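A single protein chain has been removed from this complex, and every other one stays in its place.
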Amino acid sequence: MNAQQPILQVRDLEKRFNISGDFLDQLKFQGGKIVRKQENVHAINGVSFDVMKGEALCVVGESGCGKSTVARTVMGLLKPSGGSIHYNGERIDQLSDRAVLPYRKKMQMIFQNPYASLNPRKTITQTLEEPVRFHNPGMSETEVKDKVKAVMFDVGIDPGWGVRYPHEFSGGQRQRISIARALTLDPEFVVADEPISALDVSIQAQVLNLMMKAQEEHNLTYLFITHDLSVVEHFGTRVAVMYLGTLCELAPTKTLFATPRHPYTQALLSAIPRLQDHRPNHIKLQGEVPTPVNLPSGCVFHGRCPHANDRCRQEVPKLVPQSDGSQVACHGVEEGRL
Amino acid sequence: MALLEVENLEVTFGLRQGAVKALRDVSFTVERGERVGIVGESGAGKSVAAFSILNLISRPGYISGGQIRFEGQDLSKLSSDAMREIRGNRIAMIFQDPMMTLNPVLTLGQQMVECLKAHRKISTQEARLIAVEKLRQVHIPSPEKRIDQYPHELSGGMRQRVIIAIALLLDPVLIIADEPTTALDVTIQAEIMELLLELCESNNVGLVLITHDLGVVSQVTQKAIVMYAGRVIEQGPTKEIINDAQHPYTQGLINALPQQTLPGQRLNQIPGSMPSLQNIPAGCAFNPRCEFVMDVCKQTLPGFTRSGGCQVACHMVREMKEKAAQEAS
Amino acid sequence: MTTPVEVLDIPTRPSAWARFKDTHLFHSFTRDKVAMVSFGLFVLYALAALFAPLIAPYNPYDPASIDIMNSELPPIWQEGADPAFLLGTDAQGRDMLSTMLYGTRISLMIGICAVMLQMFLGVLIGLSAGYFGGRVDSFLMRMADIQLSFSTMMVAIVVLAVFQAAFGAELYADLAIFMLILVIGIAEWPQYARTVRASVLAEKHKEYVDAARVMGFGSGRIMWRHILPNTLSPLLVISTVQVANAIISEASLSFLGLGMPVSQPSLGSLISSGFEYIFSGAWWITVLPGIVLVVLVLVMNLLGDWLRDVLNPKLYKG
Partner (left out) sequence: MIAFVVRRLFQAVIVMFVISLLSFSIQDNLGDPLRELVGQSVSEEERQALRDELGLNDPFLTQYLRFVGNALEGDLGTSYFFKEPALDVILNKLPATLELVFGATLIIILLSVPLGVYSAINPRSWFSKTVMGMSIVGISIPVFLTAIMAIYLFSVELNWLPSYGRGETVPVFGSWETGFLTKDGLLHLLLPCASLASIMLPLFIRLIRSEMMEVLESEYVKYAWAKGLSPLRIWFLHALKNTMLPVITVGGVQIGTMVAYTILTETVFQWPGMGFLFLEAVNRVDTPLIVAYLIVVGAIFVITNTLVDLIYGLVNPTVKLAGKKS
C-alpha cells in the first residue's frame, strides 16, 4: 500500500451559508438609519488537508464544528464558497454535473441516519440496482443482478431481502444496505458521515467491522466523520480535529491519543467517558461554543482556552507541522508555551 | 428500608395488534444517596422503567403488575393528588433532550416558580429568589437576567443546567435522569455529568441514571442494572459488572466497545439485533444472539443466580456455579 | 474472515395483490367499519353517477317527458303521491329520483374534474417552488398566501358573477359546467401547491436524496423518480377532502344562482330550486337532494379522515 500518495487534496476550503433571509429580512434599523445587513454562518473557514491513498482519515469535532459540511462539500453536495478540492490531482469542485460523473463512481458516501438514507418507496433491489445501471449503461441485466447479489453477500445481507422495503429492516441492517449501495459502484474513496452514531452499541461494532473488512477487500480510502473519539482511536489512520469550522490539529492517531498538543484536543480527549477511570478528571472549558455567525477574532478557540493570550485574541494561528509528524494550529504550541 | 424498592414491575402497552409487555419482572432497589445506573440498548425498556416509577408512562402504556415502594409507601396505591405531591418534590426528573423539555412559550422564571408554588406555600417573590439561587448553583452566569429569558435564548448545555436547577428546586431525595447527556456534545456532556454528580453527592440525593453509555455508568454510579428486551438480566455493584461481567450480553456489550480492542483489529461484535417486543424468543430472550447458547436457553427462562455481589439471569452462569458448588463440597 | 449472512424467512416475491393485502392500508381498512361503509357508499355513488342514464326511470333533460301537471308530488310514502314517481316530483314536474341521479352525476363530475385541475396546477407549481427554492419559491408562495386569504368562495363568487353579468344568463347556462370546473379548479391550487411544496421540502433534505445526488443522478430523475413518489400519500389524503370541498363549493355557487342552471341541475341547484317551496310544505324538493349531497360529502370526508390517520407519515419511521 502506497500511503504517501494523496488521493484527495483540500486547500483553504471555505463554506458560508447566508442566513439573512430575503432582501427585506436583511434591512435593520441602526442608529436611526435603515441599513442592509447580511448574516452568514461560517461553517468552514480555510480548512486544508490531504487524504492519503488507503488510509482512514477521521474528522472529529462537536456538533456545529463543520465536519459534516466538509464531507458534503467534498462530495459535491454543497458548492464551496472558497478554496479548492483536488481528486487524484484533478480539480473537481468546479466541474459541471456531467463532467463530475466519472468521479461519482470513484467517490461514494455513507450517511448518518439509516432511517432516512434509503428511499422508503423503493425495494432494496431497486435501490441497489439503479446506480449500477445508471453508471454502466452497457451492462446486461444478468450482469447487473449478479453484481448486486455479490455486493449483498459481501455486506452480509441475504439477496432474498431484495424484494422488501427499507421499513422492514432494523437500523443496523439498513446501514449495511447503505454500505452495499456505496460499494455497488466499486469506489476507491468513501466518505462516511457519522455512519454509526445512530446505532446501538452492539450494532456499532457490526458496522465498524464491516467497514474495516470492506476497506481491506476493496482497498478503500475513508474520510470518516464522527464525534466519537473512541471509535477514532480504533478506526483512524490519522485524525483531524475541528473546532468552529477550523482545523486545530491533524496527527497520526497514535500520536494524537498519546500526546495531544492543541488545548482543544486535550479537552476533548479528557472528556471521553472511559470504563476504567472511576473518577472523571477532565479539563474544564469555560463557556460554550460561540455561534459561527460572528466568529471570534484571532484563534476561534481563544474564548474558552485556558492558555489564551493577546496574540491568540488577535492573530489567527496557522497549521504548523511538528517534529512528531502532527500539525497543530496553536500559538501556544508554536511558541513552545504548551 | 431502602429509599426506592421496585418489585416485579410489569408494564404493558395496549396496542392495536394486542397487548405488548414492555417490562417484565423488573426488581431493584435504590438506597438513600445511592447512584444507580440502568443500562441497555434502545428498546430494552430502560426509559419505560424510569417513567413508570413516577407513573408517567404515556398511553397506551400502563403498569400491569408489581409494586413500587418509595420511602415505604406503595406508589400505585396513591391518589393522583398524592402522587403529584411526590413528583417534582420528593422525586425529580431530568429528561433527555433539553431542547424539547422546556416549554417554549414560558420564561425560565415562570417554569421554575410554578414548580415551587405547586409544592410549597410561598409567594412568587420568595420563589424567584430560590430559583435564582439554584440557577447560580448550576453555574448559570447572571441568573437574575437569565431567569426572565425564554428557553430558545439559551444553548442546549445551558438548558440542561436549568433543568438540573429545576430538579434541585425542592431538595428532592431522588432524581431520575433519563439519558441526561445523550443530546449534548462530548465536552458539554462531561461537564453536565460532573455537575450532576457533584450536586447529588453534596446534597445526598439518590440518582437513577438511565443511559446506554457504559463509560458514563462506570464513572457515575455505584450500582448498575443491565436490561435486555424488557427484563433485568444482570445487576450488581458497577465495578464488578464493568470488570467482571457474567452475563454473555453484558460481556458482549463491554467487549464491543472499540477501546476494548487494539486499534485496527476486528471488534468483538454481538451478532443480530435486539428482538422487537412483539416477538421475544422463548426461553432466554438473548438466546439467538448468544455464543454460549444451550438447549435449556431456548426453552426455560433463566432465574437469577448470585455471583459475587451480582445477580445474573443466565443458565450458563447457574450451571457453572452449581458445578463449582458441587466440586467444593 | 467472512461476514455471516442473515437470512430472512420469506425469500420469494409475493404477487402484487398479496402484497397489497399485506399492507398497513389494507389491514386498517378491514379493521375499520366506518371506512368500509364509507368506501361502499362511495362506490355506490360512483356507480349511480356513472350509470345514471341507465338507472333513472325518466330523463330529466328531455322536456317531452316532463308534465307540469305532475309538479310538487310528494314521495311515495306520503299522502297524495303518484306511484310513478318514487321520490315525488319537483316544481317543474320532474321525477325527483331521476333528477337526483343526474344531479349526483354532475356534482361528482364537477368535483372530480375540478380537483384534477387543482392537482395539475398545484403539483406543477408546488414541485417548482419546492425544488427551485429561492425567489421562485417565495414569489409563488406569497401568491398562494394572498389567494388563500381571499378564500375560494369569494374568488369563485366574484369571477362567476362577473362572467354571468358579462355573458348574459342564457349563454352562461350553457358554459356553466366548464366555468365551475375552471373556477373551482383554479381557485384552490394553493392547497395542492402548499402540500406538495411542504413534502418536497421535507423529502429534499432527507439523506436518500443526497444519496441519489452522490450517485450522480440528474435533478429530473431525482425529482420524478425519487421525491415525487414520496409525496403521494399527502396528495391522496387531501384529494378526497378536496373533492368533498369542490362539491360543496359547486353546490353553494349553484345555490346562489351562479352555478348549474335549473334545466341541467346539480345537487346544489336542485336544493336551491326547492328552497322557495319549503315554506309551502313541499320539503322533499330541498331535503332529498340535500340528504344525497350531505351523505356524499360526509362519505368523502370520512374516507379522507381515515386515510389521514392511516397514511400519517409519522407512523412510518422512513
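In order of appearance the chains are A, B and C, and numbering begins at 1 in each one.
Just so it is clear, a residue touches a chain if its C-beta (ideal position, glycine included) is under 8 Å from a C-beta of that chain, and two chains touch if they have at least 3 such contacts.
As the structure is a prediction and not an experimental result, all values here were calculated from the model.
Among C:91, C:124, C:148 or C:311, the one in contact with the hidden chain is C:148. Residue-wise, the contact with the chain that is not shown comes from C:248, picked out of C:56, C:248 or C:288. Residues of subunit B in touch with the missing chain: 54, 56, 58, 84-89, 92-93, 95-97, 100-106, 114-115, 118-119, 150, 152, 166.
In the full complex, subunit C touches the hidden chain at residues 142, 145-146, 148-154, 157-158, 161-162, 164-166, 244, 248, 251-252, 255-257, 268, 271-272, 275, 278-279, 283, 286, 290, 293-294, 297-298, 301-302, 305.
The rule is simple: only the chains that are shown with their structure count from here on.
When chain centres are defined as mean Cα coordinates, C lies farthest from subunit B.
Under the contact definition stated at the top, the residues of subunit A that touch 2 or more other chains are 173, 209, 213.
For subunit B, residues that reach two or more other chains under the stated contact definition are 266, 271. Against subunit A, in their complex, subunit C makes its touches with residues 1, 3-8, 10-13, 135, 138, 206-208, 210-218, 226, 229-230, 316-318. Partner subunit A is touched in their complex by these residues of subunit B: 41-42, 155, 157-158, 185-191, 193-194, 197, 212-216, 218-219, 239, 242, 252-254, 256-261, 263-271, 273-274.
Taken in their complex, subunit A has these residues touching subunit B: 62-63, 170-173, 200-206, 208-209, 212-213, 227, 229-231, 233-235, 253-254, 267-268, 270-280, 282, 284-285, 288-289.
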